[in-house]
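Sharing a structure, written as structure tokens. Questions coming.
Every protein chain of the complex appears in place save one, which is left out.
What follows is chain A.
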Amino acid sequence: MNVADSAPAMNNLIGSDADSQRTLYPYVTGTSVVGIKYKDGILLAADMGDYLACHDSGSYGSTLRYKTVERMKSVGKHSIIGASGEISDFQEIMRYLDELILYDNMWDDGNSFGPKEVHNYLTRVMYNRRNKFNPLWNSLVLGGVKNGQKYLGTVNMIGVHYEDNHVATGFGNHLSRPILRDEWHENLTFEEGVKLLEKCMRVLLYRDRSAVNKLQIAKITEEGVTISQPYSLKTFWNFAAFQNPTVGAEGSW
């Protein structure tokens, strides 16, 4: 059943006029975010590369256009958010969250939103937008610590949400989570946690074509949030199969 054919009956839903008002496909996107719980709180990792899509009613490839985009931000005193997907939608989400935290602070009554509340609020927002066929084209990681309780969750553009000891978005789900399932354990130290995240990010760097070698690690504990300066991972390309690649086929490249 082609929905577009019933346009006269449902012309408010998916007509071509309304298309200019909805996110149909993402335009400037960031790739995976990976998050883990560790002894003192939560660690998040994300790279800083954003690709600009080049569309002509099909895909045509993309360009690494922005290389200093911070895809992780703190939310209030107790939470941190990391986003992949459309960056302009992430900026919109940050406006919603900043407003939410502002009104929460204005009560000035000793109560404050923790990571669980923020995660659920975001889930409602994402799911409601999806139901209106106008999604915020993101996959989000939301982590934090409040009153000693660690929280780590994820929510994506269709409203699927869950919590776990380790979460990831996009390619991270396929490449990083298997590593984490094997090697994550309760009470990782900070150094162990960072090493584990770097291992995940390295695999993504090798295998995800939209990953770039410039990443940040964000840490949240009861004391607060720190986001590291960007840095690069060491990579190894000196495999025998890559030496003299044209030896068996002269003239190829």
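Operating definition for what follows: a contact is a pair of C-beta atoms (placed from the backbone, for glycine too) under 8 Å apart; a residue touches a chain by one contact, two chains touch by 3 or more; residues count from 1.
Rule of thumb we're sticking to: contacts and distances are computed from a predicted model.
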{"item": "Protein name (UniProt record) of the chain left out of view, among \"Proteasome subunit alpha type\", \"ATP synthase subunit epsilon, mitochondrial\", \"Two-component response regulator\" or \"Trafficking protein particle complex subunit\"", "value": "\"Proteasome subunit alpha type\""}
{"item": "Hidden partner chain, touching residue among A:Phe90, A:Phe113, A:Trp137 or A:Phe171", "value": "A:Phe113"}
{"item": "Hidden partner chain, residues of chain A it touches", "value": "107, 109-114, 116-117, 119-121, 124"}
